[in-house]
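Okay, so here's the structure we're looking at.
With one protein chain withheld, the remaining protein chains of the complex are depicted in position.
Chains here go by letter, A, B and C, matching the order in which they are written, and residues are numbered from 1 within each.
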Amino acid sequence: MELRARVLIDCEDNKGLVYKISKVFYDRDLNIENNREFVDKEHGRFFMRTVVTGDFDSNELKEALKEVIPSLANLQFIEPKRKKIVILATKESHALGDILIRHEAGELDADIEAVIANHDTLEGLVKRFDIPFFKVSADGLSREEHEVEVMKIIDQYQFDYIVLAKYMRILTPIFVSTYSKKIINIHHSFLPAFIGANPYKQAHKRGVKIIGATAHFVTDDLDEGPIIAQEVIPVNHRLEWRDMQRAGRDVEKIVLSRALSLVLNDRVFVHGNKTIIF
Amino acid sequence: MELRARVLIDCEDNKGLVYKISKVFYDRDLNIENNREFVDKEHGRFFMRTVVTGDFDSNELKEALKEVIPSLANLQFIEPKRKKIVILATKESHALGDILIRHEAGELDADIEAVIANHDTLEGLVKRFDIPFFKVSADGLSREEHEVEVMKIIDQYQFDYIVLAKYMRILTPIFVSTYSKKIINIHHSFLPAFIGANPYKQAHKRGVKIIGATAHFVTDDLDEGPIIAQEVIPVNHRLEWRDMQRAGRDVEKIVLSRALSLVLNDRVFVHGNKTIIF
Amino acid sequence: MELRARVLIDCEDNKGLVYKISKVFYDRDLNIENNREFVDKEHGRFFMRTVVTGDFDSNELKEALKEVIPSLANLQFIEPKRKKIVILATKESHALGDILIRHEAGELDADIEAVIANHDTLEGLVKRFDIPFFKVSADGLSREEHEVEVMKIIDQYQFDYIVLAKYMRILTPIFVSTYSKKIINIHHSFLPAFIGANPYKQAHKRGVKIIGATAHFVTDDLDEGPIIAQEVIPVNHRLEWRDMQRAGRDVEKIVLSRALSLVLNDRVFVHGNKTIIF
Partner (left out) sequence: MELRARVLIDCEDNKGLVYKISKVFYDRDLNIENNREFVDKEHGRFFMRTVVTGDFDSNELKEALKEVIPSLANLQFIEPKRKKIVILATKESHALGDILIRHEAGELDADIEAVIANHDTLEGLVKRFDIPFFKVSADGLSREEHEVEVMKIIDQYQFDYIVLAKYMRILTPIFVSTYSKKIINIHHSFLPAFIGANPYKQAHKRGVKIIGATAHFVTDDLDEGPIIAQEVIPVNHRLEWRDMQRAGRDVEKIVLSRALSLVLNDRVFVHGNKTIIF
């Protein structure tokens, strides 16, 4: 029977790793559909992503791989299974809408389990697509109290990633660590420029000639997580900050969707505060 | 006799400015070769750049313009005259070389009066083009002492702008204020990201997916002056910081030359910490 | 009473046009919110777009302008009124979906009157947004017969523009001339490269390192109409043509929406086969 798996290996670099790993596949007569590798020489780290097909026993194959790679290696053996996401949003519809349209067209590589927002502005849009929408108002709640309510809903779902589609609230370390390495955010500047609130106002004030957007994994350090994708567009003195905001939306949604596609296809390794993307 | 002038006006916005200014030109039967205007509504500021040709008396025309614009207006009346620049550099040749090649091809819109560097690395290159080269070593000198030596040479020349073509030294407030609004620098990052030393190392460490360069006027605040031009290129995890530096050179030299061309053609207004570019 | 109008003038260039036109506004004490002009020297043609506000009588103002501009000038005097569009599509949802999401967010500057498609693939999506959807199958019909059916529906609506959001059928000269200067198309290549069928296959075969998309007005010459907007993205040897198609969709939808926004805001002049965009 023809099976398929994505094999991701992230380990200390050693002489012969490509040989040893490819031998495991060759000995089992597997086809390599796609193969990328990279050695980070600065940190002596080896990264490999291989898509194999053929007639294999998953457990046996995993064990065979573990024998040839260093003992502390990260081995991900990912068999075909549709992923699931939960989306957090606030009021703006462009990033969420882009994901909804891709989902509807069957191009998202994931199911959207639910959309949670701290306002009800987007309820109409989400319901048009028959996707569960939850409003969790932050009014009168502390940051922690609000997050507890949000997490109650999140935890009703099985999911692989939480996507912050212009969710305009700062997350607490508790939230971030609860869903460690699972939260993807779109920040509306080409980080590390304009960290913090209202990057478009900051960009306008600074008089930059380029604005951009950054999709990144969320870590405890605000706007400091590993960057997945970035894109920019030119601007000029004619744009007031609201014009920049409007122009920036196109970049934001494209960058978030591109990053999401990379992550959903298991093309992104995180190492320290950086990403390796195949 | 057919004359030509670039008229630049920067003043408080008022109703009818375009009408009143164009009336001055119309009444004298002048041709408008090119005309751009912009109103900064946030600051109530009017900017206009007009290229006029025809038979005019410069003083009479200037006086007529002064009568219709606000009393505190900045009026620049620029008649055709080849500009002059002095270049400061250190060891890298790409930005300087780009300017030298344009100069040689007659495409620079300026004469290069001299190149001053704190090392002799570039002496050979500059002398190939029969341009005066001065090495002013900073060895054993304080920042101020070194600048005094540099300024002695600069002040031997008449010039319109000082171009920092990868001059890797921080300027003192005295130097900056002496040549206020006349110093153009190329910074090797898309400012305001990676202010300060070695932006490529910083960019590599941060794991950005885009690097860039910024040409700006130099003010007292390091890397904070009005931005003239910016450009970026994509990078990925395969590039070590030296690879980024190498790739970035192409962006640096193009951005500096583009900014220089804008400035030499009197297309750049500076207002506060921002530029208006026609 | 404060009124507002967009004044677009396109005429033979003459000395003093800016003066004469701005005098008309000044004499009536109108505010100029925004003003752009351009002279095409090759064709001796003058273009101006001014947004004026104030207390004016539209007819009187129009007549006053007509008196100062050449007799054959095109004068458009556009008062605030929400525009209407009809969309033609086929099976792909990305370009249509992008417009629907903007419409829903109130960012489109137009109402969508109807969507007409030659397949029913998009019916579900369109109906989610409570917008009339019409399937007009081309099965068994000649090109002319099919268009007659499409035009029957189109003509039920009042509209300013027809938007071809990846409508994969070639239009006849009759259709094009019926809606002359009102049809906006998105072509999936950076024209004039890869005119005709399946540009992505052509691009893949040619081995280009850049692909793109072009929004243009439709004229009788297939893919030859005036270009409104273009954008590109880098590609490499790893992309098969279907990957290029997928990557290209993001460019297509952004370029179409950007062009649409320019047209709906009356920022686009068409002169001969080219556009002037303010």
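What we mean here is this: a contact is a pair of C-beta atoms (placed from the backbone, for glycine too) under 8 Å apart; a residue touches a chain by one contact, two chains touch by 3 or more.
From a predicted model like this one, the values you see are computed outputs, not experimental measurements.
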| item | value |
| --- | --- |
| Partner chains on view for the chain not depicted | A, B, C |
| Of B:64, B:101 or B:222, the one touching the omitted chain in the full complex | B:101 |
| Selected residue (touches chain absent from view) among A:22, A:178 or A:202 | A:22 |
| Which residue of C:44, C:173 or C:192 touches the chain not shown here | C:192 |
| Residues of chain C in contact with the chain not shown | 38, 40-42, 190-194, 206-210, 212, 226-232, 236-238, 240, 273-277 |
| On chain A, residues whose C-beta touches the chain left out of the figure | 15-16, 18-20, 22-23, 25-26, 29, 31-32, 34-35, 37, 39, 234 |
| Interface with the unshown chain - residue positions in chain B | 92-94, 97-98, 100-102, 104-105, 107, 124-125, 128-129, 246, 250, 254, 257-258 |
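Everything below uses one rule, namely that only the chains that are shown with their structure count from here on.
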| item | value |
| --- | --- |
| Centroid spacing, where centroids are CA-atom means, of chain B and chain C in whole angstrom | 38 |
| CA centroid of chain A to CA centroid of chain B, Å | 41 |
| Chain B: positions in contact with at least two other chains | none |
